[in-house]
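Omission of a single protein chain aside, the complex is shown with its protein chains in their original locations.
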Amino acid sequence: MQRELIDRIRALMDEGVATRVLGWKKGEFFYDTEPAILTAEQLDQLVYDSFCGPNLSKYLIQEMPKLEGKIIALIKPCDSYSFNQLCTEHRVDREKVYVIGVGCKGKIDVDKLRARGITGITAIDEDGDTLTVHTLYGDETVNRHEVLLNKCLTCKGKEHRVFDEQIGESEDTSAGADRFDMVKKLEAMTAQERFEFWRGELSKCIRCNACRNVCPACSCVKCVFDNPNTGVQNKAAADDFEENMFHIIRAFHVAGRCTDCGECSRVCPQGIPLHLLNRKFIADIDDLYGEYQAGEEIGQRHPVINYTQEDCEPSVVRERGNQA
Amino acid sequence: MSVNTEWKPKIVAFCCNWCSYAGADLAGSSRLSYPADVKIIRIPCSCRLNPLFILRAFQRGADGVILCGCHPGDCHYSTGNYYARRRMTLLFSMLSYLGIDSRRTRVEWVSAAEGPKFAATMNDFAKTITELGENVKLGDLRCKEN
Amino acid sequence: MQKIGVFVCWCGSNIAATVDVKAVANALRSEPGVVFSTEYQYMCSENGQNLIKDTIRDYKLDGIVICSCSPRMHEATFRKTALAAGLNPYMVEIANIREQVSWIHKDMTEATDKAIVLGRAAIAKVKKNAPLTAGTSPVTKRALVIGGGIAGIQTALDVADAGYEVDIVEKSPTIGGRMAQLDKTFPTLDCAACILTPKMVEANQHENINLLTYSEVESVSGFVGSFKAKIRKKARFVDEVKCTGCGVCTEKCPSRKGLNEFNMGLNTRGAVYIPFAQAVPNKAVIDASNCIHFRTGKCGICEKNCSAGAIKFDQQDEIIERDYGAIVVATGFKPIDASAFDEYAYNQSKDVVTSLEFERLMNAAGPTKGTLLRPSDGEHPHEIVFIQCVGSRCSRDASKGKEYCSKICCMYTAKHAMLVREKYPDTKVHVFYIDVRTPGKNFDEFYRRAVEQYGVDYIKGMVGKVTVEGKKLRVQGSDLISNEQVHIDADMVVLATAIEPDPTARSIGTMLTASMDTNDFFTEAHPKLRPVESPTAGIFLSGVCQGPKDIPETVSQAGAAASKVIGLLSKNELVGNPCVAHANELLCNGCSQCERVCPYGAITYVEKEVRGPEFRGTKRVAVVNEAVCQGCGACTVTCPSTAMDLKGFSNNQIMAEVDAICR
Amino acid sequence: MKKLSLNSLNQWLEGIAGERRVIAPIEAADQVNYGVWTPDSKIRLDALRTVKSAKDAFFPQVENMMNFRAEGKNLSVEMIDPKAEDFVILGVKACDARSFDILDRVFLSDPYDPFYAARREHATVVTLACGRPDENCFCVNFGIDPADPKGDATMWIVDDTLYLRANTEKGEALVKDLEDADDAAVKAQQAKTREVAEKLPFARLNLKGFDGDHLMEKFNDPHWAELSRACLGCGTCTFVCPTCQCYDIRDFDTGHGVQRYRCWDSCMYSDFTLMAHGTNRPTQVERFRQRFMHKLIYFPSNNEGMYSCVGCGRCLAKCPQNLNIVKVIKALGGDEA
Partner (left out) sequence: MAANVTTEDILRISGVNPRKCMKCGKCSGTCPAYDEMEYHPHQFVYMVERGQIDKLMQSKSIYRCLTCFACLERCPRNVEPAKLIEAVRLAVIRQQGMNHMTENDIPALLDDKLPQQAIVSAMRKYKK
């Protein structure tokens, strides 16, 4: 498929559709692929395999002002939602992007292998659902599904919500999982248990801002937490409160716009399940204002900038119970 | 938590200028009392209330935050309180999800004519917050007076 | 460091009795930035204002904080004071230590402490204030009056006489409203039609007045000076220009099913009808729901008989869009539905009527041509019981009535009783009352005349029940003065039903963003000082839509509303509210979310060349139309980067207040 | 050489913790970081890499420096006394141990940092040799021996036994009561580790030319734009890095006064070294270049060739978009050695 993709992109470039492509390039290892913008000459570096996890759509924002003509973008089914959302918010101009919807059967999370104690990884052979991992300390076999990125376990399906053409087959890797499982589990806890859960998680935060900077919804020119004039500028959490503040506000600012792409949790160096914050907003929105998927279409008006006269009152939160 | 008889809650009430602030004025001119722990901040409309302000209040030592605005349908700006309603619902839900007692936050619609309701709401909210005690989960230790 | 002055007002003893004003002034003097702090008996007095002005000049103050009554009371006053001393009026903040402190707290220590905290918050805010200058917006020199009753007519006439165009939108086919249905008016007993119809005609003929009857306001956008209204002119199915009002069609119409609204449904009318003889405009209208042509496609008798060729079965609703500088609400009232009053047998007997029905039964143009006859059998009643406060002053539940006093019932009941006794001296008249309320010029004299001159039997007490006993109505009530239960076999019972705002008022209130109370009466901008203005700028209130009132009061309020409208329309431009939203172009993401939540369409996006330390180039940025923005702040919270902020209520100002309060 | 059964580790630590804090790799919420050890802690000496490095023990992410108290219009200043208490930091790997030398150069030279110095003085550093380096490790390039780290005492884990060797008096005091042991097992493990280390994919990076003499050449290298293209501008690499030592000093208004504190800063951030006129590194390319120029050129040229990188591999493992110093060295360093 990688070969087919490169050939097609080269053909498109020859036709003059675009001069550059946003995709992934090879890293030092087989797994550390890196988002890249490649010209026709660099096209051989393009990689598309089981390790192309990063959501590329946000990179298009910085490309927009530089563009003359179009750029080709490789967009996985899940990334297509982010792409649409960015178009809705006028951060990306649909007309300036030639979208190749690339097939995806789930991406592998090397950290999950490491968490199983498989370290010193030098190569992986993929054979259907079976992965053979070669390491400095011997070979191991694992089931592919078990080491997919968390976001792939709640896959939004194989459909590309936007594309100019599609290349490659996709597969829904969610296996029927309920993405709100953990949200519900947390909701079922007592307030004290929830408090302790989040304190445990958020106290790990080192405020590296990776979650924010990778997030396609967090696309502010200048974040409130970086802006000395907002009064809430903050570089490191000097108190527990500032950890809460940053993550609550971040989740709130992307509420209704978050496509649940899962990048925040993927990139967190401390493994904080940040997506559970965003997903809580999604669960509430679905529950209180009707099901809504950000980025499904270009031009949607999201629920947090919308209303109906019959909306529930904020007291619903108290009434749902489980507060003490 | 140790019971401190001296402890008085800090309560911030954000009131929209057109209905609830006027309702508070009416409560005042009707001599309807409510605890002095409640301090009012005037905002033009309930939709002006940024979640940042609520968190800021908790950071700085507030024990409860209440937003009062015009009744839905009566917003001076026609739709402001509808947006506020959604925002606050979602924010309060998130705070609760993080283990913050949802009784510490409240939204109440109080019209300019509802002086008694304003006073009753503040009495009730202050009572609830007094019962809940000091906000320790969402405060900033640095802001504690020492 | 700024130089802030603090002025603590005693408000006589209103504040000083509960708040130690000296302690407040002293405490606030030690706040960083405060260079002057004092107290004074009445800051709003001329001497108080002079003190402020002198201090601003002497100390070269950058901002002032007044600890006084609510800013809703005197903010404007003190802003003017500041301006007079050369300080930008928006460098003034008020700490509300009267309504929020002295009036509600009894303990002096507690009240003083709270006043200090509120003072600190105001100081913290004023330090973040920036001088603001208001923009201007043009005024469309035309007024819209919603409702064509006496209130609307009077307002329209007064505004039109001042030389401005007025459109009256009336939902029914004629103007005139409730007053047109009345027989005589208290306390002079002159005929309502005789005094009203000349005004109706005048309104119709006035060159500045445009009548839009059988029309409803569909939507209103814009703001004071520049409203835009969409008005639906419902199809009359009669060409208004061609119709001469001859009435032939109304006589020939074979359908007699429509209840005559003008006569409170006491009789019927044709499907094509003219509401009443003096209707303005005197044009027929077809009630499609009762018209045989519309139901079966046949008939068409009216069309055949109309020599003017005015019948137009294919007429469509028309949408009219016009600009207005001011809007007057004069939506009036209706009596409440008496059918909830089973105890008075309103549903069991036709002879139990409401006062407005009784009014029609007494009226020469009414169903009985002015002869008082029982609706059930057309016989003369010989004993009539009037029951007051039916549904008024009722706090038990909303279905049973209204908590307020309807104000007019005492007087019209006295009028009815008097008129009956005058016309039919053989008829006994009893009035059950809780209180008789007659504050008004010549009102009590009028009521006493009913008792002394006409011998009306006023019984202090209420009727507990009315039962139908054959042709009689058995009325059981209590006489609280003789302390006995009375039983009267009456021929008619008249219920002085409460009045309530017209049901269309609620939707109009929402459309205009004009606030209403729990009873759906429109709220005035100030109960005493601005009684004819809605809190929403450019919206004025005329008549009962604001609260129960009688005709003279309605007319005077209508005139007052008109003078406010004239005052507004006489200006060429309005000085706006400078507390509007503003987008920081460097921070703006161009995401358009603010544009979506703006209720006024005040935000647009443009591609713009932007230069800043971190960005240079063309980008999509939000631009706020300051004349259109009303300063609600919805956009500011929608904006995740805080590029959008609200002048006068900026993020930093509010957070400074939060900090000061929570400190 | 002393030894201790891993089963008795907690017991030993309890003895130490009675007198002073013990900081060790602790697992909490699924992540291993240095933290204060308590008998309830889940100690993870086996973890190759903690998420954050050991530098926190001496240079915490946030540290209060002074307080200003406001009473009305009066302001009083209260300095924080940098007096630290004795503590033991346990389980430091060779790379992190080397990072202390690098940090010492920064904080203990003029201007001398009293906070850092006090902590260094009061610390007993117990290192732990690596048994299982992984593909991201490249410490050997900087002359670090993962099998024989320094510190006040050194530990090795062989099977279920912890071997300890005191290197200084402080270390001696810590281990003196333990059982004596033969060092054969340690030697065997060291040989194995060194053998693996030599075979690691990045064992032979070419660092030729990364010095002050080639400053302008490296600075102007055309590769920077490509190298930094995917950089998100997050601070992950700097915050997990054991040698990144930049901090910002900020004031926090508590309502009753002001706390002046320092907190880690990252040269990857757009507001790093922000000045009144703006920033002198306006794009991510420049910020990215700054980080690696500092580690590979500026620092060694001021410190006798000592690189400000210890090859711990954290940035390789943690960069969200797989950018890292190895890619930089390779792109700028020419051919393999």
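Letters A, B, C and D mark the chains as written, and numbering starts fresh at 1 in each.
By our rule, a residue touches a chain if its C-beta (ideal position, glycine included) is under 8 Å from a C-beta of that chain, and two chains touch if they have at least 3 such contacts.
Note that the structure is predicted; figures quoted are calculated from it, not measured.
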* To do: Mind giving the shown chains that are in contact with the missing chain?
  => C
* Looking at the whole complex, which of C:162, C:235, C:373 or C:434 touches the chain that is not displayed? -> C:434
* **Chain not shown: contacting residue from C:461, C:501 or C:535** => C:461
* Structure fact -> Of C:116, C:279 or C:389, the residue touching the omitted chain is C:389
* Asked: In the full complex, which residues of subunit C touch the absent chain?
  -> 343, 389, 393-396, 400-401, 432, 434, 460-465, 476-480, 483, 485
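Throughout what follows, only the chains that are shown with their structure count from here on.
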* Chain of greatest Cα-centre distance to subunit D -> C
* Asked: Using the mean of all protein Cα atoms as the middle point, what chain has its own Cα mean nearest that point?
  -> B
* Please report how many Å separate the Cα centroid of subunit B from that of subunit C, as a whole number. => 30
* Rounded to the nearest whole Å, what is the centre-to-centre distance of subunit B and subunit D, using the mean of the C-alpha atoms as each centre? -> 46
* Asked: Can you list the residues of subunit D that touch 2 or more other chains?
  -> 252, 255-256, 259, 270
* Which residues belonging to subunit A are in contact with no fewer than two other chains? -> 222, 224, 231, 238, 304-306
* To do: Counting only chain pairs that touch, give me the topology of the graph as line, ring, star, complete or other.
  => complete
* To do: Within their complex, state which residues of subunit D touch subunit A.
  => 28-31, 33, 48, 51-52, 61-62, 64, 132-135, 196, 199-202, 226, 229-230, 232-236, 238-240, 248, 250, 252, 259, 261, 263-266, 269-271, 274, 316-318, 320-323, 326-327, 330
* Structure fact -> Per the touch rule, the subunit C residues reaching subunit A in their complex are 586-593, 596-597, 605, 614-615, 617-620, 638, 640-643, 651-652, 655
* Asked: Contact residues on subunit C for subunit D in the complex?
  -> 30-32, 613-614, 659, 662-663
